[in-house]
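Of the protein chains in this complex, all but one are displayed in their positions.
Order of writing sets the chain letters: A and B. Residues in each chain are counted from 1.
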Amino acid sequence: MTTLRPQASFRTASAEDAIRVLDELRRTGPLVHCMTNIVVAGFTANVLLAVGASPAMVENSEESAEFAQIADAVLVNFGTLSPDRVVAMRAAVAAATRAGTPWVLDPVAVGALGYRTRFAAELVTARPAVVRGNASEILSLAGATGSAGRGVDSTSTSAEALDEASGLARRMGTTVAVSGAVDYLTDGTDVLEVHSGHELMTRVTGVGCALGALVAACCAVEATPLIAAGAATTILTVAAEVAAARSAGPGSFAVALLDALHGLDAAALRTHLG
Amino acid sequence: MTTLRPQASFRTASAEDAIRVLDELRRTGPLVHCMTNIVVAGFTANVLLAVGASPAMVENSEESAEFAQIADAVLVNFGTLSPDRVVAMRAAVAAATRAGTPWVLDPVAVGALGYRTRFAAELVTARPAVVRGNASEILSLAGATGSAGRGVDSTSTSAEALDEASGLARRMGTTVAVSGAVDYLTDGTDVLEVHSGHELMTRVTGVGCALGALVAACCAVEATPLIAAGAATTILTVAAEVAAARSAGPGSFAVALLDALHGLDAAALRTHLG
Partner (left out) sequence: MTTLRPQASFRTASAEDAIRVLDELRRTGPLVHCMTNIVVAGFTANVLLAVGASPAMVENSEESAEFAQIADAVLVNFGTLSPDRVVAMRAAVAAATRAGTPWVLDPVAVGALGYRTRFAAELVTARPAVVRGNASEILSLAGATGSAGRGVDSTSTSAEALDEASGLARRMGTTVAVSGAVDYLTDGTDVLEVHSGHELMTRVTGVGCALGALVAACCAVEATPLIAAGAATTILTVAAEVAAARSAGPGSFAVALLDALHGLDAAALRTHLG
């Protein structure tokens, strides 16, 4: 049983960190090697392009290790797993580790299915910079019993998963990002909260997956994973608030979200977090 | 040679059924296991999310049977078939059958290609709740000779396929939905017609595939496949009329279609079917 340490510090993710990281993304255009799924690959690429990063999807076992060495960050997303993707992901993680390149684990639907649950338990020991998931996924990965996650929907709140997230972060030496109405990010000691966002984010496929990719991009330009994950979450959720104000439903919201990410500036970040 | 039985009843699908089924979708958020293709996976997920269902794409043979047992309905779409997907689909269908979970067959491009034609002929004997296709696909599946379908385009009208659709429904104990300018749905005895819709539906990829997914979602909340298929077709085609009125072309139509599905209410369904 893990518990938050008494001395855990809670604070809201900083608008200034998000501004600085977004500037770096646009200045350097980091190459993000995305191993992701057939549902969200296009949207993920568009989210990364909208913030100024450079996405590339290379998912076959013949090329994944070679490409992970070229990339500035690597995303490993479980959405549509397959035996070849498993081999390719293992090779990419090993190559990223050798090269000192940060990589992010997004274990979609872990807990609901045995095959991916076992693979997630294997990969999480290989020191991802950040693990991102919803509460059910994080609870499953933490080995919590009683998690009733089915599919990609979370049946637990992010706050309920924070305790287990913190223990997972400490045991694995990683940072854990729990998505939800409030996002919690923790390295096992400190906790960042992100309160921005909008309900329409749950009515468009791939918003959570795109957050994982954005966390990877931010890890390419910010060395502290907790700060990088906080900046990525802030950037996406503030853009979502901007977009929701211009939307008539989930279709126009997804379009406006890309526009908002492209046009996001310091003033908007400060206003929405103020 | 099959013919419509003399006593076949023709009626227009009911707005009230569509209203009731849509309410149920939003109230219960059924989990729809989609085995579909790389072209339309994202759009399919967004259509399901827009009406309140919960899509999950699991297509590998290691997980498809396990996931079909968790899901409330299963979609088997042939778009981009492969040997592994064939194995995964067989396993998912078997698991759905054991669990009593309704599943929908969408045999994209059947007839044009031998590999998928043989597989469709195999799967259709496993009692799908609904088979959905355009006229050429349904004619091919029914074993009609002379069908000149090539790719996913239909060279026959839906009315021309109704006779064979009816025979197929009776022989296989299923419901057949034939998409076209007019949609015909039949369980081999009764025929529902849906006259709503818009030409722009044919200029956006995946609208037909998304209809298959929506039929599956409706089968999760409505026990009679003919009613479920009628409700799904009504919901999608009325939303298409709403969307077309707000569109400048196929790009904005696809976006507006998701918005319209999200905002669709009883008044709009009654007005457009009135």
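FYI, a residue touches a chain if its C-beta (ideal position, glycine included) is under 8 Å from a C-beta of that chain, and two chains touch if they have at least 3 such contacts.
Predicted model, so just to flag it, every value in this text is computed and none were measured.
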item	value
Touch with the omitted chain, as defined above, among A:M57, A:A99 or A:A266	A:M57
Per the touch definition above, residue among B:S14, B:T189 or B:T205 touching the missing chain	B:T205
Contact set of chain A toward the excluded chain (per top definition)	29, 31, 38, 41-42, 45-46, 49-50, 54-60, 62-63, 66-67, 70-71, 84, 254-263
Interface with the unshown chain - residue positions in chain B	37-40, 42-43, 79-83, 109, 112-116, 150-153, 202-206, 247-252, 254-255
